[in-house]
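A quick write-up on the structure given underneath.
Shown here: the complex without one of its protein chains, the others still in place.
Order of writing sets the labels: A and B. Residues in every chain begin at 1.
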Amino acid sequence: MIKSSYRLKQLIFRIIRIVILLFLAVLILAPILWMALSAFKERADISTYPPTFFPPKWTLFNIKEVFRLIPIAMYIKNSVMYTVVVTFFSLLFNSAAGYAFARLTFKGQNVLFTILMASMMIPFQVIMIPLFMEIFYMGLFDTLVGLVVPKFAAVIGIFFFRSFYFSLPKQLEEAGRIDGLTEFGIWLRIIVPLCKPALVTQAVLTLNSCWNDLLWPLLMTNNPENRMLPNGVLYFIGQDINDYGPTFAAGLISLVPILIIFLFGQKYFVSSIVNSGMKE
Amino acid sequence: MRKALALILALCMILVLAACSKSETPSSGSDTPASSGDAPTEKTDTIKKFDNPVTVTFWNGWTGPDGELLKQLVDEYNTKNQKNVTVDMDCMQFASLQEKLATAIASDTCPNLHLGFAVGEYQMRHIYIPIDDIFTKTVLRKEDFVPEILQACTADDGHIYGIPFQVTSQFVYWNKDLFKQAGLDPDKGVETWEDVITAAKAIDALGGNITGGGFDTSATGTVGAMINGYGGEIIAADDELGYKCVVTDPAYIDANKQALDVWYRYTHETNILQNGNLEEGYGAGVVGMLFGGAWQTANAKDHNINYGISLLPKGPKGQIQPGAPVSIDVMKGTSGDKYDACLDFIAYWNDNETNPIREKAPAYDWSLKQAYQPYLITVANDPTMVNDETFKVTNEYQKYVKNPYPANFWNGYQLGTAYIKPMIEAIAHDTATIDEALATCQKDIDIMIEDDMYEMERSLGLRE
Partner (left out) sequence: MNKIRKIGAYWNKPQHAAYLFIAPAFLIVVLFTIVPLLMSFYVSLTNVTTYLADGKFIGLKNFKRLFEDEYFLNSWKVTVLFTIFDVPISIGFALFVAALCNNESKFNSLMRSIYILPIICSSTVLGLTWELYLDPQIGLGNYILQSFGLPKFSIFTDISLAIYGIIFISIWRGFGMTAMILVAAMQGVSTSLYEAAELDGANAWHKFWHVTIPGISSTLWFVFITRVIGSFQVFDLVYVITGGGPAHSTETVVSYIYDKAFTHSYKLGYSSAAAECLFVVILLCTIFLYGRMLVGEKKGGVDR
């Protein structure tokens, strides 16, 4: 008797939970889906009254326009390369630094961390000109090194990893040291595997910020052949008139690769939790 | 730690100082000896084929539908020109361009060509270089251009710092069907600002989702035309200081107030729409009137709107039309062959009679297809242009050109969005009375003139 009322309560709770989550999903999806569907509308159907959700007449015109007018394949290639390189190194450097700040004690720990934190507090637009001049005088302007290396470390990433490593049990390193692992080995063999969810989360965050990074690649490269996707997406937004159809189409095209990566990441995210033994 | 910090700081100082103390003598292309003695009216092209290929870079913010045609016309030049020149064009979104240009100017890595709003300002900062010899080196002649428009590309020092590229005036578009439904004369449109209010009210009364009027508050030209139409002024020339703000000047305050009162009534008595996606609403057929550039014709046609077009409404002082040009300019650091190549490209763009590459100048296509007002006399008089329905109306604008600021006022572009827009928005949303809004505007522009202009002029050694 008690058990069945408990079940009923659980069932109601579950239904409420699902309803709330679905409602939120609709709220999030509506404008994005509308944008995606508008990419398949004719110009006159994007702005019309009463507004429509589904295209009254489907067309691939906007998608074709994007491929016709901008070298989007080249943009995607550049963006993928930039994103992959930066994500790989920033995960490596940030997680290593985060590990040190969370799990090791050393002289000047708080001072160094405060210095790092301080550098988060100024908007990029302000340091943009001095930073550019610095890179210019270093001779790195319009080079691959100048483009990617400054992005290899981000304080927010260090901070993020620090928070995650912090909640792991303290005995882990002791066990590693007893096993004769080096400090580097402890980090790589014991800590990193335990933090796969954190790594995947941070990877998605970094991927996404690189993928949508408009200003930095534009500032650091001079050759139009080195331009990346965000620049292409904005191509159809004019000074006086916007070409909404192709803009939405380009937005949609740029969304697809990162979406695939993300869905893949989610899968990995799940399996890594199952395998890591955290849930046992 | 402290040592390291000191070291970093020292490095910074060196970098900053190095950056600040950069010499700023313009490496002007006009230093190259011009072939003297040519009669200016004779059309001769003195730029010969270059021995080695010359590539010039060209940055602009012309994305969107404009960018497409621009790219086509540049490609045509690249494939067909006989002078071994390649124009390497890079279109960026306007805001990104501003940022990239700032870093390029700071590091002396400017492109060779640029499309800009700010001849005055960039000339003062020696970012643009004078190109007077374009009239001796290429087939272009001063007489080819509408004089007022060319004048706006000429700085106070008498030199020409750019060739007009595009002129945009503002017009009224109305929806004839909605006018008919509201019992208004669909063919007459609106003649005065009072008519605008009356018409907007009548169309609002149709109910449903229909709105009478739309207004883009960042369209400085239209606001300026309204104020000037009532006899008001915003900036005036000043003997002593060059320019001064006259928004609350006794000579103009009454007229300014009268104009803003019309704006007040327009925003308070009608369901006027501001900014946002006005042209989309107009395209959807639910907005009665729209103020915009002539490119709105394409928008109306795409959506099958039964549209009417006319010059802006008149004030008691008559018809006023804005018309500030965008110019194509040569940037600092360009010299020798590159400079000549830039001139050759500009000549290609504007040579409407003897163009070796195409029948008509690209400037002709630019006007006709993108609906910008012509600045070349031959383009304006072209039969196709003269017989075109839209241009018949819009070309009239030339007779009434007056901008809300003097031709060489070098913060003209900023003036609108930074000071006039907030002023009329404050009035529309009742956060300030007309008097207060005018006073704020006067104060802010005074500060701007004092700070941005005079301080800059002083530091450039142009003033005391």
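The rule is short, and it goes like this: a contact is a pair of C-beta atoms (placed from the backbone, for glycine too) under 8 Å apart; a residue touches a chain by one contact, two chains touch by 3 or more.
Not measured: the values here are computed from a predicted model.
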What are the shown chains in contact with the chain that isn't displayed?
A, B
Chain not shown: contacting residue from A:Y75, A:F141 or A:F159
A:F159
Who touches the missing chain here, B:R125, B:H159, B:K201 or B:K257?
B:R125
Identified contact with the non-displayed chain, of A:I70, A:L116 or A:I241
A:L116
Absent-chain interface as seen on subunit B, which is shown
8-9, 11-13, 15-16, 19-20, 22, 24, 95, 98-99, 102, 105-106, 125, 127, 209, 211, 217, 273-277, 280-281, 284, 286-287, 414, 417-418, 421-422, 425-426, 428-429, 431, 448, 451-452, 455-456, 459-460
Touch rule applied to subunit A and the missing chain gives residues 17-18, 20-22, 24-25, 27-32, 34-35, 46-53, 92-94, 96-97, 99-101, 104-107, 109, 112, 114-123, 125-127, 129-131, 133-135, 149-150, 152-156, 158-160, 162-164, 166-170, 173, 182-184, 187, 195, 197-198, 200-201, 204-205, 208, 211-212, 214, 230, 233-234, 237, 242, 244, 247-248, 250-251, 254-255, 258-259, 262-263, 266, 269-270, 273-274, 278-280
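Keep this in mind: only the chains that are shown with their structure count from here on.
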Rounded to the nearest Å, the gap between Cα centres of subunit A and subunit B is 38
In their shared complex, at which residues does subunit B touch subunit A?
1, 12, 15-16, 18-19, 61-68, 88-94, 96, 99-100, 102-103, 106-107, 109, 168, 209, 277, 279-281, 283-286, 292-293, 295, 299, 302-304
Could you please specify the touching residues of subunit A with respect to subunit B in the complex?
43-44, 46-50, 69, 108, 111, 128-130, 132-134, 136-137, 141, 214-215, 218-219, 222, 224, 231, 234-244
